[in-house]
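Note that one protein chain of the assembly has been removed; the remaining protein chains are unaltered in position.
Order of writing sets the chain letters: A and B. Residues in each chain are counted from 1.
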Amino acid sequence: MKLRTNILCLAAALAFGFAGSISAREKESGAAVDAAPPVILIRNATILTVSHGTIDKGDILIKDGKIAAVGGMLKAPADALVIDGTGQFVTPGIIDCHSHIAVDGSVNEGSVSVSSMVNIADVLDSDDISIFRDLAGGVTTANILHGSANSIGGQTIVIKLRWGQPASKLPFEGALPGIKFALGENPKRSNFRTPGAPDRYPTTRMGVEETIRSAFTEARDYKKSWDDYNKRIAGVEKNALPPRRNLKLDPLVEVLEGKRYVHAHCYREDEILMLLRVAKEFGFHVQTFQHVLEGYKVADEIAAAGSSASTFSDWWGYKAEAYDAIPYNAALMTKRGVLVSINSDDAAEATHLNQEAAKSIHYGGLTHDEALKLVTLNPAIQLGIDKRVGSIDVGKDADLAIYNHDPLSAYAVVQKTLIDGRVYFDREKDLAGRAALEKEKKDLLEKAKKKQDEEKKASAKKPEDKKAEEKKPDDKKPEEKKTEEKKPEDKPKPPQDDAGEGGAL
Amino acid sequence: MNRHSLKFLAMILATTLLGAGVCNAQSSAGDIAITHAKIFTLTGPPIQDGTVLIHDGKIAAVGAGVAVPAGAQVIDAKGLQVYPGLFDPVTQMGLSEIGAVSATVDTTETGSFNPDVTAATAILPSSAHIPVTRASGITEVIAAPASGGFDSRNATNLVGGQASTIHLAGWTAEEMLINKRAAMVVDWPGIETRSFDFSTFSNKEKTFADAKKEYDTKVNELADFVEQARHYAQALQNPGAGGFQRDVKLEAMAPVVRGEMPLLVFADKARQIRDAVEFCEKQKLKLILAGGTEAWKEKDLLRSKGVPVILKPTLAEPTEEDDAYDRLLTQPEELHAAGIKIAFGSFDNSFARRLGQNAANAVAHGLPYEEGLKAVTLYPAQMFGLDAQLGTVETGKIANLIVTNGDPLDVTTDVRYVFIKGQLTSTDNKQKALYEKYLSRPKAAR
Partner (left out) sequence: MSWRSVYLPLRRIVLLGVSLGLLAASAVWGQGGEPRSFAIRGAKVVPVSSAPIENATVVVSRGIITAVGTNVTIPPDAWVIDGKGLTVYPGLIDGFTDVGLAPTTSPAPVAESGARPQPAISRGPEDRPATTPWRIAADEVNPGDPRVETWRAAGFTTVISAPKGGMFPGQAAVLDLGGERAGDLVVKSPVAIPVSLQAPGGFRSYPGSVMGGIAYVRQVWLDTKWDVQAEAAYENHPRGVERPKYDRSDAALAAAFSKLAVFLIPGNTTLQIRRSLRLIDEWKLPAVLYGAQMSYDVAPEIAANRRLSVLVDLKWPEAEKDGDPELTPSLRALRFRDRAPSSPAALGKAGVKFAFYSGGIAAPKDILPAVKKSIEAGLSPDAALRALTLSPAEIFGVAETLGSIENGKIANLVVTDGDLFDKKTKVKLVFVDGRKYEVRETLRPTEPPKGDLSGKWKLSFTTPQGQEEATADLSMQPDGTLTGSVTSDHGTGSVFSGWASGEKFRFVINISIEGSSSDVVFTGTFEGTSMKGSIQAAGYNLEFTGSKPSRMAAVQAGGAQ
């Protein structure tokens, strides 16, 4: 009996081991994924724990989606899926603190200067191939943000990159929700005008401050009206009419109550200090300054306020406010006591955040582990999820990336990425699965062409149609039907952080 | 000497010899000997413990037992490595300062045919981008007009102008020049069935037939222009008795139609690549392909016609949803295996310092290391006919060299010394200066 159960478990484990590692376009059915993940043993790898140093030739035991043990010569049940980590490096899964992947439609509600009523959580797109590509870059968690078109933008959400799962299964359970603010050139539309529309207030940094102050003043009053109402119905007026709910102000009240993180896109030193001042005036906290390319100039102030910074590795020069950006930003702020992470703001950049983190060894002399923290433990702390992710410690989620080389190098290639103890990316399996996908595509195209030919024959009696046909070129490959608008333009790698094309951040 | 004192020495040299200026900070032109270095000549196996002697701007000697002449400045490079400086063959270096500020952007002229405009004219020698890029080990670049970049304003250029090769050091553009007229930029037209219309802020659609018609019209216009230029060039050589009216644009095309100046054609899609190759074959023009996102689809053609390809950054996103996630990363190896000469370009200015990183990623995905290194040194030099002067550490070549503490392609490597035209060139730049300034900011009062 026991043997049979074991064989069944092994079969199940293998099935999940293989089904669980998803090649590029295969997605598991809901049923398969809901079943329990197998026990996994990663053996004989260099483990970069981030929290307590490096373990050479170490093992990681994963059970029920969590890290059950870390160390040398671990024992695993006979039916465990064993991943041979010889010569490989295991790190905590990368946490991208500024991402715009997995969003259906525009990442910006760019029409009004305060768009806090919109919520990224409503439009998570689990079909976005960028999820898979970022997984292939070792990313396991991402802070999905609204764009930077507004002084106060929309609500934001932290997700795990569970490729293949429906959108409802992406949010990081228990992570505090966020809201995006934007300061500087983008919300004041320095770099583009909407044709046919009058200028939108604000158009100066002064106006940006007042937009935020005005919104929070309104929110403060709104909160008071609700507090008053709650007092009244707690007392005798049980049937009092509540205030009208305002979806724009609700999240701002949450900010005032410390229940929602503020992630503020900013560049220049003066606007950083401005927001700290405004936050102090209204009694709220800025959780992270994003981009914060001049953060190094006011690092002490940021540290004193207890805010943290999430920045680029070496982007600069594309906007006036980015002209003083330096690649030493992360290291310098770290040295001055700011908690710093390095982010992508871009689906492509997110595929090599390990390399971007490494640059802080060269620019500013961070140590190997300090650099690794920039994309693992630090962003975890910034997002309030460090109890669950960000380092390889017993009890934390088994969110891991396995590299074939020290990750702090341009030569490291991700071999596997695990989330919740399940292999969501497996390079070998992806390579092996490509032929089948090609074949499926080819078969579907042929099938469609056959149908098209049959239909053409059926309607061949209309002489007028023949004329229409002549116009068509050799149409054996019909054009794809694209769905919604994405970024409107196709410039060769503009940094995502611009409002110039309207689809921006 | 340890790392810190070497760095300190470099700083002293830079500041005392050059004054307070950060830009174009080069040492005086005396002899320099780099000693005890591991030298990657790229012409053979590395020299484990060698010396490079620089004299009069050129590499005078390279080897294990090279004697150091008296009076030469000696730089002890024990534990360090010497490489040819990196060469970025497609940039907007000096042509654009802040992409979003159009007043600082001179990358792209208006109109379809601008063969006469020349990058060298608009290069800002004191651009902050130059010392920044140099500090990562890039010693020479090609500044290409109409080559994309952040603020290319949706240009409708067909012929964008002449690209110029420059050293990343010099007080004036003239001092920086390697080749004022290196190549003629052509933006191969594309077929856009869907475009974003800013005036209505909506997607506009065209049928393929219409878009193809527009494409064909543009290609024909280009062909006509080349034909005109050919006749003009002929007339130039044999002017008739009555003389003829000069035309600066057609005149600028003369070296191109004579086969002396290559066309640097920017094309990404398979159709564009194919048509560009066919066009240049028919028109008997020398072709260098830039971009090449779908070059793998036409690799047989590219190989058979011997077309070299300068690839866009490997770290970009694959263009199609169904593309393998590593499509652009494995392409360099695929093209190399097919016998195609490749180089890497940044196609930018503020990201030019990632040149090495892009090459390293290709190596991580199968391209042999030496090929990756050559693709950012020797091969671009060969493509532009400069390999007699640049691209390897060999006697007689221009002394554009870098001394590093490791692999110049990897992201954690420090570039300790940069030599351009044989002069020790500062690796200081605006960013380092800001770093140092704010590193020493006194702790802010609470």
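Everything that follows uses one rule, which is that a contact is a pair of C-beta atoms (placed from the backbone, for glycine too) under 8 Å apart; a residue touches a chain by one contact, two chains touch by 3 or more.
Since the model is a prediction, treat every value here as computed from it, not as a measurement.
J.: Can you work out which residue in A:49, A:108 or A:211 touches the chain that's missing from view?
T.: Among A:49, A:108 or A:211, only A:108 touches the chain that is not shown.
J.: Consider the whole complex, including the chain that is not shown, and state which of B:38, B:180 or B:271 touches that chain.
T.: The missing chain is touched by B:271.
J.: Check each of A:79, A:125 or A:270 against the chain that is not shown and name the one that touches it.
T.: Within the whole complex, the residue contacting the unshown chain is A:125.
J.: Write down which of A:82, A:304 or A:437 is the residue touching the left-out chain.
T.: Per the contact definition at the top, the residue touching the missing chain is A:437.
J.: Which positions on chain A touch the chain that was left off?
T.: 25, 104-112, 115, 117-120, 122-123, 125-127, 149, 154, 166-168, 194, 196-198, 241-242, 244-248, 437, 440-441, 444-445, 447-448, 452, 462, 464-465, 467-468, 471-484, 502
J.: Extract the touching residues of chain B with respect to the undisplayed chain.
T.: Touch set of chain B with respect to the missing chain: 191, 193, 200-202, 204-212, 269-271, 320-322.
Simple rule for what comes next: only the chains that are shown with their structure count from here on.
J.: Please output the residues of chain B touching chain A within their complex, sorted ascending.
T.: Contact set of chain B toward chain A: 97-101, 128-129, 132, 148-150, 152, 154, 193-194, 196, 198-201, 203, 208-209, 212, 312-313, 315-318, 321-322, 324-326, 347-351, 353-354, 356-357, 360-361, 363-365, 409-414, 430-432, 434-435, 438-439, 441, 443-444, 446.
J.: Along chain A, where are the residues that touch chain B in the complex?
T.: It is residues 24-25, 129-130, 132-133, 136, 185, 190-191, 194-196, 296-301, 304, 314-320, 322-328, 332, 335, 347-349, 351-352, 355-356, 358-359, 361-364, 405, 408-413, 430, 434, 437, 441, 471-473, 479, 482, 485, 488-489, 491-495, 498, 500-502 of chain A that touch chain B.
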